[in-house]
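Not every chain of the complex is shown here; the ones you see sit where they belong.
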Amino acid sequence: MPELSIQEIAEICKGEITGDKNLTVYCALGLDGSVEGSVTFAGDKKSLETLKETKASAAIVPAGTVGDFPCALISAENPRVSFVLVAQKLAPAIPRPAAGVHPTAYVAEDAEIAEGVSIGPKAVIESGAKVGTNTIINAGCYIGQGTTIGSDCMLYPNVTVYYGCTLGNKIVIHSGAVIGADGFGFQWDGKEHLKIPQVGNVVIKDNVEIGANATIDRARFGTTLIGEGCKFDNLTHVAHNCNIGENCVFAGLVGISGSVTTGHNVVVGGQVGFADHITIGSNCHFYAKSGVTGDVPDGSIYAGQPAKDIRTALKEYHNMRSIGDIKKKIKEIEKKLEQE
Amino acid sequence: MPELSIQEIAEICKGEITGDKNLTVYCALGLDGSVEGSVTFAGDKKSLETLKETKASAAIVPAGTVGDFPCALISAENPRVSFVLVAQKLAPAIPRPAAGVHPTAYVAEDAEIAEGVSIGPKAVIESGAKVGTNTIINAGCYIGQGTTIGSDCMLYPNVTVYYGCTLGNKIVIHSGAVIGADGFGFQWDGKEHLKIPQVGNVVIKDNVEIGANATIDRARFGTTLIGEGCKFDNLTHVAHNCNIGENCVFAGLVGISGSVTTGHNVVVGGQVGFADHITIGSNCHFYAKSGVTGDVPDGSIYAGQPAKDIRTALKEYHNMRSIGDIKKKIKEIEKKLEQE
């Protein structure tokens, strides 16, 4: 079990300690669930009030916090961020297959497996695939022909990565995700839908996390590109030839049609859909269930179906709800006119 | 092949037989597809009319049914429910792997496998996992470290259950479902999305059924809890820290954001989305494609995006469709005013 001294926590927080300087904590817990031996955090007035009743042994709080608290305090510029850094250190190790190739895995003779790699039971690594240092390929995963996976990645059980794809470092992929399936491209010839060969691939940059049962399709030509630091929730779908910028976040069940380009730091609510061949600026935010049908400029906040600027969307929604009043007014006017 | 005598059916129905008391039936079929040797049911007047032309050998009907029917009748208080109980008895056995551990499965030495368990080809049971009596783990399933699965469960092929989860008894999980993947939690530090460790687990109570490619995420802290008797359709998503009451039903492609709490007997149509940290009362019903953005009291029927009481939603929809009329009226008023 991991543990941290309050001194170590203060180092992570770049802050100062108030109270017992010899404490050790064993877990990081939210304010409502905190127990003895845990460190928690309180970032605002309301939380600080709650903190006065805490059972936690220590708390990360804003610099300058004063008052009577039943636990040690560690100051931090941003308690929420510092708490996550501390929680990362205190998280129990995630179970992983033993180092090396499990005897029940199948690894092609010419696959290149780096030092420190773990490959779990029943995993399949095809010919020409490369797996980088310390990467973990859990049970039942499939890595296609010639696909390259970087270092320090974690593929949970039963992930599928098709042939010819390139994944960077520190990538996390959850179970059931499928990387590199054919883009959805057909040409109607008057009698049948001809298959348009999808001869491109998928490239995923460093620090990306992909949720359970998410899908990212290979390009028709060229590459479907996922920028560094993007996070995809479960059951999200990225179609062929998309080019997703850095540090974008997509909530569950989002669908991105073919050849969509996005800037960086785009945040997308659940069940949003993007039409194909559109361009989304950086720092955009989309409310859940939006239907995005055209280009969106940098810094936009959009909502609705079709999606539009949130202020317009709210105004239209407000207007829509005022129709009852409008009807009443018209009746009043009509009465007046009749009375004249 | 299973079979039932009409006497056995009458016992299940707690009802009485009219007609041939020596019948045996071999399958339970709907009215429109019924054949000789089958039992069917007719619960209302229209169905009873159709029943007069049936080829079925027997039918379950409301108590007190009289008339001229070409088949034997068994009375039941609730023919629909009784028919399902009969259909359960007459359903052909679902194919299952042979009892014991298939020689191509991998079961960790310290996993505990109870009596009567079947583990299919290529399945993987990790260290410390426990599988209860008569449970069936089909081919390619993955059961993570320390996960416990109760008795009489059915995991179809290629199900993934992560480490540290607890599943009750009589649970059915369909292929591709993923239980216990990380909740979707990140903290932006100004440069990148820091991973918030998801150190909780998933607990699923008895009699739950989970559809193909559905996902239920592990909690950040504590437990994502699925209450007894819940049913999840394919491609549904339950985020971290949700607490779902008993006997709730979720249709396909529903997304439930983090920390949603529901009461019991909630019924949710397809593609509905729930915002995070909201509380849904018991006995609520949500129309398909609703977007639920706030708390919902017990017994509500909601529709729309944002979701609201169905009566309000219908009124607003009706109002919206009357805008054409409103425009006409305004034109008439303007004309009148001009004429004055």
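Labels A and B are assigned to the chains in the order they are written; within every chain, residues are numbered from 1.
Note that in this section a contact is a pair of C-beta atoms (placed from the backbone, for glycine too) under 8 Å apart; a residue touches a chain by one contact, two chains touch by 3 or more.
The structure presented is a predicted model; accordingly, all values stated were derived computationally and were not measured.
Participant: Let me spell it out: one sequence, repeated, and 2 copies placed. What is the copy number of the whole complex?
Facilitator: The complex in this structure file totals 3 copies.
By definition in this document, only the chains that are shown with their structure count from here on.
Participant: Suppose each chain is reduced to the average of its Cα coordinates; what separation in Å results between chain A and chain B?
Facilitator: That pair's centroid distance is 27 Å.
Participant: Considering only the defined contacts, which chain A positions touch chain B in the complex?
Facilitator: Its residues touching chain B are 27-30, 33, 78, 80-81, 84-85, 87-88, 90-92, 94-95, 102, 104, 120-122, 138-140, 156-158, 172, 174-176, 207, 209, 211-213, 229, 231, 233-235, 247, 249, 251-253, 270-271, 288-289, 305, 320-321, 323-324, 326-327, 330, 333-334, 337, 340.
Participant: In the complex, go through chain B and note every residue touching chain A.
Facilitator: Residues in contact with chain A: 106, 122, 124, 126-127, 140, 142, 144-146, 158, 160, 162-164, 176, 178, 181-182, 184, 186-187, 189, 192-197, 199, 213, 215, 217, 220-222, 235, 237, 239, 253, 255, 257, 271, 273, 275, 291, 305, 315-316, 319-320, 322-323, 326, 329-330, 333, 336-337, 340.
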